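For this depiction, one protein chain was excluded, whereas all remaining protein chains were kept in their positions.
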Amino acid sequence: MTLPALDLDLDVFSGPFDLLLALVLREEIDLLELELADVVLAYLDHLEGRGELDLETATEFIVLIAALLELKSRLMLAEDEQELLDVEPGEAAEELLERMLLARRFRSASRYLQELFAREAGVRFRNAPPPAHLRKAMPAPAAGSEQPQALGEAIGRLLRMPPTINLRHISLQRVTVAERLAHLRGLLRRGRFSFDEAVRDADRMTVAVTVFALLELYKRGEAWWEQDESFGEIAVHAVASAPVAGAVASAG
Amino acid sequence: MSQEQERELEPSADGSAVAVESAPELDELACTVEALLFLASDPLTPQELADAAGVQEAEAKAALEAVAERHAPGASGIQLRELAGGYTFATGPESEEAAKRLFSRPRAATLTPAQAETLAIVAYLQPVSRPEITRIRGVSADSAASTLLERGLIEESGRSQFGAVMYRTTTQFLKLFGMNAIDELPDVAQWDPTPEEQAQLRERLLRAGEARTGGGPAPAGE
Partner (left out) sequence: MSQEQERELEPSADGSAVAVESAPELDELACTVEALLFLASDPLTPQELADAAGVQEAEAKAALEAVAERHAPGASGIQLRELAGGYTFATGPESEEAAKRLFSRPRAATLTPAQAETLAIVAYLQPVSRPEITRIRGVSADSAASTLLERGLIEESGRSQFGAVMYRTTTQFLKLFGMNAIDELPDVAQWDPTPEEQAQLRERLLRAGEARTGGGPAPAGE
C-alpha cells in the first residue's frame, strides 16, 4: 500500500482542526491510510528547515496529533468492538464535523478582524491624563457605596468546586507510547509475537497506542510485521540487527 | 452659519476662495465640544456632550457637525471619528510615519493568528469562558487570552456557573477595530461552507468511519 505524499503546507497551518479539515477535504487521503509518523516527520523537517522552534505552533501541532490519534483509533477498531464505543462512528463523525466547522467559522472571522485591524493601522488616539485641575473634579466614590455582601458572594463563587473532569481524557493520558514501546520490546525478545497477544485484554485506547508504538518500532528498524489478510493475525518479527536499547522518551 | 448660507447660495467658481471657506470658524458651543472631545479619554455621546455643556442634545449634535467639518480627513491632522458608541478625536494614516518617528514605536503590535482567533470567539460569543474558547479552537487559548487582556482588547466579565472566568470585548477593542458597536460585526455564519460542501464533508468523514478494509495497522510497505 502506498501512502499518499503529504504536503502539509505547514507555513499556513495554525490550528489543528483547520489542518484536520484540510486533510479530510483532500479526497485522496483516507484517515486510515494516513501514517501519523509521516505527519510528525514532515513537521520535524519543516522545523529543521526553519531552524527555529515556534513554541505556539509546536504546541498546536502536538494537540493535532493527539486529536488525530483519537480519531484514528476510533476508526481502527474492528466491527465487533463497536459496542465498546461510547460514541458511534456516525456520531463521532458528526461531532468532529461540527467541531471542525465551528473552528473554521471563527478562523474566518479572525481573518475579518485582522482586516479591520489593518484598515485602522495608522489611526492613533490621544492617551494623556486630564490636567490636574480637572482631575480634582472627579468625585471619589461615596462612603458606603459598595456592598459588603458582594464580597461574600464572590468568595462563595470561588469556593464552588468545578465539575469533575471527563474521564475519557484521563484514559487518553494513562497510556503512553513509551510504555507500550517497552511492552512490545519485551515481547520482541522472543523474536516474534502476534499483535493480538500484545493487546490481550487491553482497552481500546491501549490498542490504539500500541499500534503507534508498533509504528515507532518499524520506523526505528527494530521490527517489521505482516498480515496475510484483512482482519487476519498480525505477526510481528524482530529485526536481528536492531538496536533494542535507546528508549523513546515521552513519545506519548 | 452665515458663511454656510453664503456658500450654498453662491458657490464660488474660484477654488481657493472655497478652500478658505471650507474651514469655518467654530462658535462657542462647538469650541466647547472640541475641548471636551480633546480632554476625554473615551468616546463621548451627544448626550454626554450636551450634559457637560449645559445645552440640549440637538444643539450638541449641531455643534458636533461643525466640529466634524473642521476635523474632516485632509482638512486637519486631528480627525473626528464615531467609534465605540460615541465621538472621539484620532489621528490618521497621513501622520502615522511622523508619529512612529516621534514616539519611536508602532501604534500597536499586530495580532498573531492565535490572538485574532481568540478575539473573534470572544467578540462573537461574549461573554465566553476560557475553556469554551479552548474547546472551539482545539488548542489552549491561555497565552493568547492573557495577551489580549494585557492589551486591553478583552476584559473579565464575571464567572460562568462552573466557575470559569468569562470574557468580553472592551471599548478599546471597538476603537482599535474602527467599530461603533459590537453588532456591526457581520453574521459569523457567512463564512460557513455551503450546505453542499458540508454534506460532502460529512459524507467523507462517515466513509472514513465505515472503512474497514485493512482495519489493522497498515503494514507500512511504501
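In order of appearance the chains are A and B, and numbering begins at 1 in each one.
The rule we apply is simple: contacts are C-beta pairs under 8 Å (C-beta built on N, C-alpha and C of every residue); 3 or more make two chains touch, one makes a residue touch a chain.
What you see is a predicted model, and the numbers here were worked out from it, not measured in a lab.
Peer 1: In the complete complex, which positions of chain A touch the hidden chain?
Peer 2: Residues 16, 63, 66-67, 99, 124, 126-131, 134-135, 137-139, 141, 143-162, 165-166, 169, 172 of chain A touch the chain that is not shown.
Peer 1: Name, in rising order, the residues on chain B that touch the hidden chain in the full complex.
Peer 2: So the residues of chain B touching the missing chain come out as 3, 16, 19-26, 28, 30-36, 38-40, 44, 48, 51-54, 70, 74-78, 89, 91-92, 94-95, 97-99, 101-103, 130-131, 134-135, 138-140, 142, 146, 149-150, 155-159, 163-165.
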